[in-house]
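Would you mind keeping the following structure in view while I ask a few things?
Every protein chain except one is present and positioned as in the full complex.
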Amino acid sequence: MQRIGVFVCHCGSNIAATVDVKKVVEIVRNEPGVVHAEDYQYMCSEAGQALIAKAIAEKNLSGIVVCSCSPRMHEATFRKAAERAGLNPYMVEIANIREHCSWIHKNVEEATEKAVILARAAIAKVNLNAPLKAGESRVTKRALVIGGGIAGIQTALDIADAGYEVDIVEKTPSIGGRMSQLDKTFPTLDCSACILTPKMVEAAAHEKITIYTYSEVEKVSGFVGDFTVDIRKKARSVDMDKCTGCGVCQEKCPSKKTPSEFNRGLGNRSAIYTPFAQAIPNVPVIDREACIKFKTGKCGICSKVCQAGAIDYEQKDEIVTEKYGAIVVATGFDTIKLDKYDEYAYNQSKDVITSLELERVMNAAGPTKGHLERLSDGKHPKNIVFIQCVGSRCSDDRGKPYCSKICCMYTAKHAMLIRDKYPDVNVTVFYIDVRTPGKNFDEFYRRAVEDYGVNYIKGQVGKVAPQPDGSLLVQGVDLLDNKQILMEADMVVLATAIEPDPSVRKIATMLTASIDTNNFLTESHAKLRPVESPTAGVFLSGVCQGPKDIPETVAQAGAAAVKAIGLLAKDKLLTNPCTAKPDELLCNGCSACANVCPYGAITYETKLINDHGIREERRVAQVNNALCQGCGACTVTCPSGAMDLQGFSNRQIIAEVDAICR
Amino acid sequence: MSHDKTKKQAELIREISGVNPYKCMKCGKCSASCPSFNEMDIKPHQFVSYVLNDDLEALVNSKSLWKCLSCFACIERCPRDVKPGKLVDAARQLVVRERGGDFLSADEIPEKLDPELPQQLLVSAFRRYRR
Amino acid sequence: MPMNEEFKPKIVAFCCNWCSYAGADLAGSSRLAYPADVKIIRVPCSCRVNPMFILRAFEKGADGVIICGCHPGDCHYSTGHYYARRRMAMLFSMLEYIGIENGRTRVEWVSAAEGVKFSTTMNEFVSKIQSLGKNVRLGDIRCKN
Partner (left out) sequence: MQELINRAKELLADGTVARVLGWREGDMSYNPEVAYFNSAEELDKFVYNGFCAANLSKYMIEASKLEGKTLVFLKPCDTYSFNQLLKEHRVDREKAYIIGVGCCGKLNVEAIKAMGIKGIQSIEIDDACETLTVKTIYGDKTVAYKDAMLERCHVCKGKEHMVYDELMGESRDTVDAERFAEVERIEAMSPAEKFAFFQAELSKCIRCNACRNVCPACSCRKCVFDSNKFDSAQKANVDSFEEKMFHIIRAFHVAGRCTDCGECSRVCPQGIPLHLFNRKFIKDINKFYGEFKAGEDAETKGPLTNFTFDDVEPCDAVERG
């Protein structure tokens, strides 16, 4: 039998106003195992903790129950206090008589009665507690960054600069991400490539950074500090070591009809290609779906023209297995599909484009060499209509319920750039609200209106109708004038909602990182832990966590890096001792527990068991305490009750049930 | 109209239409889509505020109620599931219900027919308001 | 039980540590009242709730048992609540099958941010149990003379 001390906190008047604290003390004093009971104003204060220490020493207590606020608040405080006084910290249980009692009940008699019952349950539990010791696990001093856009690059650079090895895994043939597709960036209008390329080069040249492009994360196992990751390096068909990046193969490749992903399908690329001129690495890949050699077996021109002999048609996918202490997800975004928005005629007219497509049109390296022209006939447009919130802020099933956050600013940027370069073009923007919180953001938008004469209309567009002459008839509304507007346009640009890159779902599952209904990764705490995933050791960088512009992405990338560095800087991690523990004598070896374990913490071993004199070889479950997170799924699936959870054992919970139902 | 009555009417409209007017974010997509916009005194995007402000009398008496073609463009395109077209529909039903048994008889219809009225609408109207 | 004495049901609520227990804490700090009949037992995850615990509670005189966990997809342990969902679906269906009044058991997904939902759920559940009255059946399942 334990020697239990019960400490009832007044929490000023928070508890004492509704719970008769003295009465609770008097009643629980008579519970089995209780040898000491007292109350105090603030148990969590220095003085309160000293009371606990004193009682432990004087009464030789083996277990503690603190009746106070939520264990989520001060369980750690009281455990530490007990530990300082020489008691195992896991011999402390909390009865939550504040959040679950005094704060929600008004009647003193009722609340006191409930407080007594909650205390009894905690006493019954602590009677069955056993000392537990936190284990230790090692930290692999290497980080993995999934995604090679600006978020991933920045995170990798920051971690590498702190002196740790970093690997970047990027699924496309080059790092750079969405930012490399942009022409100019708000609110300063510098050229995107001019500020991004140096970072890409720096990452590639950094001695601590390894970049896996055209690669994907295939499998993740392990846990914080000790992840094991399989990376699939897809067959590039080009030898990275031999290729000099001369580009002759791309020039000579006869298959040139594949829509360029980098140009959002607005132009074509060859079957052997680098996505863009500044690609890193500057080594092309062969798109085997498009390559004539792969399709028909005949061709092989690239191989013939390659002076370096780098073309390798036989190359196979390669799996690299690496260990990491921390993983940063930076998988970024894509624009949503517009199939459900017939009214904008996106699929009917080439002159209705998304904003990201406009970036390519405006870019000197884009399909029109940077000239603003209609994609249908190459003519210079006179009237351009921008439509905001296409698919954003929609609570229907067509779009996304959130604000994509970047559209107001880039639309102002586009409008401004067009008016600046082509003063003859009329630019109209239909908006619901213009949202420009951010340093120099509203000023930027106002400049578009005041200095560049962009016509902002509060209202939406109902329909874009392509006319027989190739023009577009735009029907919208001006809500401030309360008038319906019919205007002709040569081009319509849709500020299309963004969504997390579809690859994130699979990655989230592999990492057991939770994801919200919009496929954004969930942060551990919306305010206080915004770059940490609830899964320990996994951090979030960039738009995978929520819509962000470049400055915010870079800031968050740095924050994620700091969190990863903070982890990598440790040599050992303490593990949660409340892990599953099998009773080998009861174990049937049936594997049910291993089937439900989300961490792969359960393995089976055949070993000699001495079961009350019967010695035989048995297949029994073994739990890896470093992997087990203590969810308890295995304990319930085990038919014989061989698997139990330390700290939340079957007998402990049943004792609580019994105490409550007494 | 007494205050209580309008309140009740507003509630009734919400109930019949199943529309939660609080969801409206005043984007104007409905008015931008409406083919009868210019014929209407109260514009589609304004319907919601009339319901929200319990100002049913104006809505019930507005021309808009009978100018709506029930083309459902606003219902289809409303990003917030507010669907002003449903409010119009509900307001019409309210009017019809209040008239009690005062329905048109079949003989009266030919003289009231507007030759511009689409055939389909007529049929659907019969189907809808017969009871 | 005399007619004039109000029926005070015994209700056990199993709450997962990460979402629902925190949701109950939030209900507390937001002062969202629910009857004192509800007593909460903290478990790491809804998947830790063994059907044995529920049957035990009923056998020991509980009138209702409710299990609260993270919303599907939000489990701290990623999959725990999915197993709990299947187990509880099976158990509840069985209890209904043997004639235990439907409504004495409930599963509700309550996030850490849903203090209001926690409180309304508990209020609903208690009034449901009150309408069902004292649980006698399960205790008497093998007591026919």
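Annotations
Here the chain labels run A, B and C in written order, and each chain numbers its own residues starting at 1.
The rule we apply is simple: a residue touches a chain if its C-beta (ideal position, glycine included) is under 8 Å from a C-beta of that chain, and two chains touch if they have at least 3 such contacts.
Here the structure is a predicted model, which means the values were calculated and not measured.
Interchain touches from the omitted chain, evaluated on the whole complex, reach A, C. For the chain missing from the display, the contacting residue among C:14, C:83 or C:118 is C:83, taking the whole complex into account.
Touching the missing chain, out of A:26, A:58, A:251 or A:611, is residue A:611.
Although one chain is hidden here, its contacts on chain C can still be listed: residues 50-52, 55-56, 59-60, 72-73, 79, 82-83, 85-102, 105-107, 137-145.
Seen from chain A, the chain kept out of the figure touches residues 583, 585-592, 595-596, 604, 611, 616, 619, 637, 639-642, 644, 650-651, 654-655.
The rule is short, and it goes like this: only the chains that are shown with their structure count from here on.
If you average the CA atoms of chain B and of chain C, the two centres end up 46 Å from each other. None of the residues of chain C touches two or more other chains.
The part of chain B that touches chain A in the complex is made up of residues 23, 25-34, 37-38, 43, 45, 73, 77-81. Per the touch definition, chain A reaches chain C in the complex via residues 70-72, 96, 98-101, 103-107, 110-111, 113-114, 117-118, 121, 512, 514-517, 522, 534-535, 578, 596, 598, 629-633, 635-637, 645, 648, 650, 653-654, 656-658, 660-662. Interface residues of chain A facing chain B in the complex, by the touch rule stated above, are 343, 389, 393-396, 398-399, 432, 458-463, 475-477, 479, 482, 484.
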